[in-house]
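Here it is, the structure, as structure tokens.
All protein chains but one are shown in place.
As written, the chains take the letters A, B and C, and residue 1 is the first residue of each chain.
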Amino acid sequence: MATSYLDKKFSLWDWLTTVDHKKIGTLYFFAGIFYFAVGGLEALLIRIQLMYPMNDFLDGETFNQVMTMHGTTMLFFAATPLLFAFMNWVVPLQIGARDVAFPFLNSLGFWMFFFGALLTNSSFFLGGAPQAGWTSYAPLALDYKGTDFFVLGLQISGAGTIMSAINFLTTIFTMRAPGMTLLRMPLFTWSTVVASALIMFAFTPLTGALFLLMFERMFDAKFFDVAAGGNVVLYEHIFWIFGHPEVYLLVLPAFGIISDVIAAISRKRLFGYHSMVFATVLIGFIGFMVWAHHMFAVGMGPTVNSVFGIATMLVGVPTGIKVFNWIFTMIGGKVQFNTAGLFAVSFIPSFVIGGITGVMLASSAADFQFHDTYFVIAHFHYVIVGGIVQAIFAGMFYWWPKIFGKMLNETLGKWMFWLFLIGFNLTFYIQHYLGLWGMPRRVFTYLPNQGWDTANFVSSVGAFFMTAAVILLVINVIVTFARGEKAVQDPWYGRTLEWSIPSPPPEYNFARTPIVRSNDPWWYEKMQGKKEMQYAEPLAEIHMPNPSIIPMIMAFGTFIAGYGFIYSSWFGVFLGFGITGVCMFIRSIKDDHGQHVHPEGLHVEKGVHHSA
Amino acid sequence: MSTLDFKANGLPAHPEKATQEGRAKLVGFWLYMSAEAVLFATFFGTFMTFRNSVNGGPTGAELFAIPMVFTATAILLVSSLTSVFAIMAMQRNLASKMRFWFAVTVLLGASFLGLEVYEFVEYVHEGHTFTSSPFGSSFYTLVGFHGAHVLFGVLWISTLLLRNINRPIDTYVAPKYYVASLYWHFVDLVWVFIFTIVYLFGMVG
Amino acid sequence: MAKKHGYKGHLIAFALSILLTVLAFIAVGLGTISKTFVIPFILIIGIAQAIFQAAYWMHLNQKGHDFPITFMLSGFFAAIIVVFACSSLVWW
């Protein structure tokens, strides 16, 4: 058997310099889980504060900081990197590639995210976190020092995110194995395509919006100075042009995970593959034209509200196509309820509940009542926690054996599933009612005798169930690393290419590039009675990229420059950008032809280097 | 999949996309440009919003003068053409000719920047500054951001030229040159919108 | 259309783009043409010039560029939405 990419002894240096997509995926994963715990802890603080009326556990300012950082951390520093982890782990394997198109950029993207997240979170220790909500509306946000950390942290991590998106797209478009046509790509890969496109076109307006905030705060620009003729609604528009696609770019990869897992656990081809692809693209497309549904109460007038309301409802149609296709994949199949399966299956009703409340919100006249209340909180936690988080858990149990070569513990997994399911329904179902009963969101406390006490208490209890579930997950991971059951190559009787290679895969993934002859190529070969894929080439030396420390240092430079801006120190700015610039310079003048490795079974003399 | 399939006396017809790495670079760079287009659009949108919010300061019609803008435009257009010449030379494996045209491009870019700095200084004297009004803030954000791109392009192409001053053209460096020239075109393209939307619209009022 | 890219082709392209530019400047410089005409006129000229340059100088008209074209178009679409949002919805 081929030696796996994990067989080498790893030093810290290896992890800092790695450009292997699997290892970068792992970095993303653990960073993401860490921030998920941080964001979850913040959620817990929120729920503890709101457990009783007039609770004085957190004061208004602290609460706003915790609430802002909860939203920011969860969306940008937990959900996004966790999904990027899966993209890094899985996409090259699914398309039969040995690496990504730009391994250097991939690593740079990770480190930019890492330092950006660090910078934003450091605000807690440096005079207060941002406290104007994850939306950071002007002019309120302009009042707080914490906003600088928000702006620069997101700017840095956002740049990393855009790079990664470009990298994934290029990989998928130039590095597919022969025969892997676009319409044979697994749905997770497809959703990566659309999500990456959304990143490219949505994170850029965010970058713009953040620049406006930054210039206003640091260089006294006048964009939002109403007395001078500025306008604060401009910021809302730009923010939501980003903000709405942002939530879809999170949910689409989740859809992708669910599509792959449901097909695998049902042992059945995904029902309506073509309409699934079409729906994915359509959701991404319509997603760009609905942003103003977050702004119905801004006062844009009935015509604009109606147009955006109806456009928003239309997103329900392609999403519905997906939901029914998943159900009909199960119907007629043989559904296996392992932990991955449980999470994938329970994704469906949870997401649908969140989706239909979304359609209710899209009814603009009714949204005057829903807007900025706990009804909205309930809506998006159903789609996010019931949807994205459950999909992430499903993907985790599903792909863990491939990536780490060990099976996560099923018993612990099932316990976790039930605790989590109960927990999040307890927490968020009741919040629909709270919203209708008049409870606004983003309140640090509330008066007694408004009929909200019991519901809030119930909601907080649910959060403890979720905490227990997450702790079980952490235990599960530790136990599995310590003495988990070894995984076989194809534990779920899988369908896609990643299951045709060893668990964990060798460094170069595919010793020989496979030929793809059908959708679900691995399943197809198995059905033909084959034990392995057909190959496009004989065994030969494999060209792989060199590891490099430069990306990390380059990202570190932006980190320094970020603090330079925050503390108005030109020295810091120049030092930081100087570091980054020197790295770029070195990178561009130093030729890097990569290295050649020898796949197992091929005897080539050691030490001979074939770079030109 | 060797990196270099160098023929004895010549290059493949399209050396920039002869290798997998080269092809990926091109695709990736196009993606990058489409993303940047949206970033510029954000600043264009901001500018459009505030183009009349002058806060008592000078208006676009009072500030902008045709000769200066036209000169700047002409410089940038010509530099785009020279970078095309450079790439054509590269594709014919004429290294020194390529270097010459790229050097011209860099010089033109630098003179554009000089002109822009001069222009900004003028405006500041007339009371049109970054902090004077939303119009000022959005003007300098947009035009300055473009200027920063020009500066980056100048530095980038110069670095490429210096680094490879004695090096023949091969399929390893060809994509680098090609991508740099694409970038330069992109910067020129953005300028087309800037002179139309910022300057010409501004003069019309 | 012209798929070859000799010096001549590029010079023609250049002449055209200078022509378009001059036209736009003249339309504005005359100062006599009404605003309602000039604004759309120079905008169209600008877009025409952009497409033109992208096709000839950036070789988008050559084959094998479907993918960049798709994304440039999507980017353009997103860009228009952004500009539209900012310039028309903000002051309602």
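To be clear about the criterion, a residue touches a chain if its C-beta (ideal position, glycine included) is under 8 Å from a C-beta of that chain, and two chains touch if they have at least 3 such contacts.
Definition applied: contacts and distances are computed from a predicted model.
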{"item": "Protein name, per the UniProt record, of whichever chain is missing from view (\"ABC transporter permease\", \"Cytochrome c oxidase subunit 2\", \"Multiple sugar transport system ATP-binding protein\" or \"Multisubunit sodium/proton antiporter MrpG subunit\")", "value": "\"Cytochrome c oxidase subunit 2\""}
{"item": "Displayed partners of the chain not shown (whole complex)", "value": "A"}
{"item": "Contact residue for the chain not shown (choose from A:Gln94, A:Asn167 or A:Thr373)", "value": "A:Thr373"}
{"item": "Listed residues A:Leu140, A:Met218 or A:Val582, member touching the removed chain", "value": "A:Leu140"}
{"item": "Selected from A:Leu41, A:Leu118, A:Met218 or A:Val359 as touching the chain missing from the view", "value": "A:Val359"}
{"item": "Of A:Pro178, A:Gly320 or A:Gly572, the residue in touch with the unshown chain", "value": "A:Gly320"}
{"item": "Positions on subunit A where the hidden chain makes contact", "value": "59-61, 64, 131-133, 137, 139-140, 143, 226, 230-233, 266-269, 271-275, 297-299, 301-302, 305-306, 309-310, 313-314, 316-317, 320-321, 323-325, 327-328, 330-337, 345, 348-349, 352-353, 356-357, 359-360, 363-369, 371-373, 433, 436-438, 440-447, 449-451"}
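In this section, only the chains that are shown with their structure count from here on.
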{"item": "Touch-based graph of the chains, sorted into line, ring, star, complete or other", "value": "complete"}
{"item": "Chain pair with the higher count of C-beta pairs in contact (A-C, A-B)", "value": "A-B"}
{"item": "Cα-centroid distance, subunit A relative to subunit B, in whole angstrom", "value": "34"}
{"item": "Sites on subunit C at which at least two other chains make contact", "value": "67, 71, 74-75, 78, 82, 85-86, 90-91"}
{"item": "Touching two or more other chains - residues of subunit A", "value": "169, 173, 200-201, 205, 231, 234, 238"}
{"item": "Residues on subunit A engaged by subunit B in the complex (per definition of touch)", "value": "101-102, 105, 162, 166-167, 169-171, 173-175, 200-201, 203-205, 207-209, 211-212, 215-216, 219-223, 225, 228-231, 234, 238, 543, 585, 588-589, 591, 593-594, 610-612"}
{"item": "Residue ranges of subunit A in contact with subunit C within the complex", "value": "169, 173, 197, 200-202, 205, 231, 233-234, 237-238, 241, 288-289, 291-292, 299-301, 304"}
{"item": "Subunit B to subunit C touching residues, read off their complex", "value": "26-27, 30-31, 33-35, 37-38, 40-42, 44-46, 48-49, 66, 69-70, 73-74, 77-78, 80-81, 84-85, 88, 182, 185-186, 188-189, 192-193, 195-197, 200-201, 203-205"}
